[in-house]
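As you look at this complex, bear in mind that one protein chain is not there, while each of the others sits in place.
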Amino acid sequence: MNPFQRQLSLVGTLADLPRIANFIAEACAALGLAPAARFDLQLAVEEACCNVIEHAYEGAGGALKVRIETCDEDVVITIQDRGKPFDPTAIPEPDIDAPLDERPIGGLGLYLMQRLMDEVAFTFSPEGGNTLVMTKHEVLASADPPQATEEGRDGSPAAGNDL
Amino acid sequence: MNPFQRQLSLVGTLADLPRIANFIAEACAALGLAPAARFDLQLAVEEACCNVIEHAYEGAGGALKVRIETCDEDVVITIQDRGKPFDPTAIPEPDIDAPLDERPIGGLGLYLMQRLMDEVAFTFSPEGGNTLVMTKHEVLASADPPQATEEGRDGSPAAGNDL
Amino acid sequence: MELSTVDLKRCSLVRLGGRVDGSVAPELGSNLRAVTDSGRYKIVVNMADVTYTSSACLRELISAWKVCRRWNRGDLRLAEVPPEIAKVLTLTGLDNQFAIYNSEVEAVGSF
Partner (left out) sequence: MELSTVDLKRCSLVRLGGRVDGSVAPELGSNLRAVTDSGRYKIVVNMADVTYTSSACLRELISAWKVCRRWNRGDLRLAEVPPEIAKVLTLTGLDNQFAIYNSEVEAVGSF
């Protein structure tokens, strides 16, 4: 079974977010993901890329790579940049039960990524740059591969993975 | 050319107004009248019948006859009742330019009938009862008879009259 | 005739539909009176779904309008009047008397 893999490289600014969204949407369509899974991946990727552009590159455009691939029944998204590293453990989780007038403005992006994805892991290295790996488990099991062959549909439920 | 004629007789109460409206709507459809003409006839007939029921019979049901027929290019509507006669010339025309807070409530029905139809004539006789004849001129000239035969459409523009 | 009433903060919204002829106008009248009797004198009547009106309907609207306007305590405003209904209002000179709004939300937002 060939794993699915697609990659987008760009010098990203906020204006590129729709392009990144399209890239993810097309990959999700090719994988035949259910709408709920597509929605989660879309939003998590936007939040991650938005953070890279806004915080790691502080608004100036910078090199950004987005990769989406499959690993068994999981979808794995890897986002790489060369901007300023940060310490995710130092970012407090927002109190989403607090009244709005006691909450700060912002600070919901990382939280959403964590809620939408099953695993969210940051690594920072002077050589490799900043890498974020986000994994969503078991989404391919319920996927409906739109381009599956007749045999694929009959034979293996994961036949759409290698499209 | 056979003139078109249809008649509805009923012991009318306000609840019969939709039935009267249907009778007129069907006649208009059979005559192929344009929507604007249908609208005018519908409303004029309702106003007239509403007055008979409310005023001539003072709300109690009473015999009411509605006839719709053609006369050359005209449509003629005759409404007959046996209720209380009245003197239309004694009814003042409403001042439709007056501010609403200076206007009475009601008194628009007769005025609408006059605006919507080309001729509105009341006659009252102890033997024949009350008769209202309302005429709309030249409405058949622009009518589009839906059930006209192929020859009818080619031959005479008024071919739909005798449907 | 279909009729529903929603009480909003500043006004009551009456959505009217279907044929509003002499056979049902009294019902319209009693519904409007129910609103004003409850002390609510700011009314929007949405006519969007009305297919037909006659003077019997106008009578009820004028009557309720007068109750609303008394002592400047409110108003009855119309919204989304379809062309055929607008024609009846024009013929009777009511198009200049009622405040008429293109959209329900503008009418509600006008109070």
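Per-chain numbering from 1; labels A, B and C assigned in written order.
As a convention for this text, contacts are C-beta pairs under 8 Å (C-beta built on N, C-alpha and C of every residue); 3 or more make two chains touch, one makes a residue touch a chain.
Since this is a predicted model, take the numbers as computed values, not measurements.
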(message) Let's see if you follow the contact definition: name the visible chains touching the chain that is missing.
(response) A, C
(request) Quick one: say which of A:A34, A:L108 or A:V133 touches the chain that got left out. (result) A:L108
(message) Using the document's definition of touch, tell me which of A:L10, A:A30 or A:C50 contacts the absent chain.
(response) A:C50
(message) Please output the residues of subunit C touching the missing chain, sorted low to high.
(response) 6, 8-11, 13, 104-106, 108-111
(message) Counting contacts across the full complex, list the positions on subunit A that touch the omitted chain.
(response) 14-18, 21, 39, 42-43, 46-47, 49-50, 53-54, 94, 96-101, 103, 105-106, 108-109, 111-112, 115-116
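Simple rule for what comes next: only the chains that are shown with their structure count from here on.
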(request) Treating touching as the only link between chains, describe the layout with one word: line, ring, star, complete or other. (result) other
(message) Distance between subunit A and subunit C based on Cα centroids, please, to the nearest Å.
(response) 53
(message) I'd like the Å distance between the centres of subunit B and subunit C, where a centre is the mean of that chain's Cα atoms.
(response) 27
(request) Go ahead and note the Å separation of the Cα centroids belonging to subunit A and subunit B. (result) 71
(message) Could you pull out the residues of subunit A that touch at least 2 other chains?
(response) none
(message) Quick check on subunit C: which residues sit in contact with 2+ other chains?
(response) none
